[in-house]
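Following this message is one structure expressed as structure tokens.
Let's look at chain A:
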Amino acid sequence: MNGWLGQVSALLWKDLLTELRTRELLGGMALFAFLVLLTFNFAFDLRIDNVGSVAPGILWVAFSFAGILGLGRSFVQEKDRGAMDGLLVAPVDRAAIYLAKFLGNLFFMLVVEAIALPVFTMFFNFGIATPALALVIFLGTAGFAAVGTLFAAMAANTRARDVMLPLLVFPICVPVIIASVAATSLVIDGGTLTNHLGWLEMLAAFDLIFGILCFVVFEFVVEE
Partner candidate 1 sequence: MPPQNLVYLFAAYSIIMVVLIGYMLFLSQQIGDLRHQLTALRRQRSEGTPAKSTRRTPG
Partner candidate 2 sequence: MNVRTLPLPKERQETRGGTLDWLDWLLAAVCAIGFVVALYAAFVYAPTEAVQGDVQRIFYFHVSLAWLAYLAFFVVFLGSVVYLWKRSEWWDTVARCSAEIGVVLTTLVLITGSLWGRPIWGTWWTWDARLTTTLILWAIYVVYLMLRAYSSDRMRGARYGAILGIIGFADVPIVQMSVVWWRTLHPQPVIEEGALPPQMLIAFMISLVVFTVFYVFLMRVRVRIEWLKEEIAQLQESEG
């Protein structure tokens, strides 16, 4: 068991170090989230009477679009540099690869979301950060990343990979988006956690079910 976890942390650490050195992925994702929020300002022509009503949607569009960007890169780097085969030939458990990639993607998305929140507050003059919101964002991002990591590996081996990834992820992640937006909306309206337990339970259930499913199925993606 220790050996397996060791593999996971080694792979994860490798990805994190690579990113730390180049910072191209995080920088790109954060900038993209920033631009999405910026575009929403223009899209609504500054005519939002009730920011609270559109805030959840704007946030999750920004999060998911930036997230797709990051997911798209998570396997492409390996594929392009031919490191993918090296990874698969090494005695590494496939599931460990999935877990490491998932954790890496989750981490990058959370960092970008943490950056995007104050940007949102600034642009829309609307403060929303609370611990309850953090929980919602975490659960939602985890579900998105679980599904996205699996499909990113698949899309990397497909023609038109940049197109296939969002097409694969968004329909499957509809429950995540619905539940995250609904829960975010309830948090913003000032409910306590118990008020929107239903949506949180749905998010947690999705994360659990699809986390396990994607984890199990991943080896079929990378078997060659």
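Inclusion criterion for the candidates: all candidates are chains of the complex that A comes from, given by their letters.
Definition applied: contacts are C-beta pairs under 8 Å (C-beta built on N, C-alpha and C of every residue); 3 or more make two chains touch, one makes a residue touch a chain; residues count from 1.
These numbers were taken from a predicted model, which means no experiment stands behind them.
Every option in 1 or 2 belongs to this complex, yet chain A touches just one of them, candidate 2. Those residues of chain A that touch candidate 2 in the shared complex are 147, 150, 154, 157-160, 164, 167-168, 171-172, 174-175, 178-179, 182, 198-199, 202, 205-206, 209-210, 213-214, 217, 220-221, 223.
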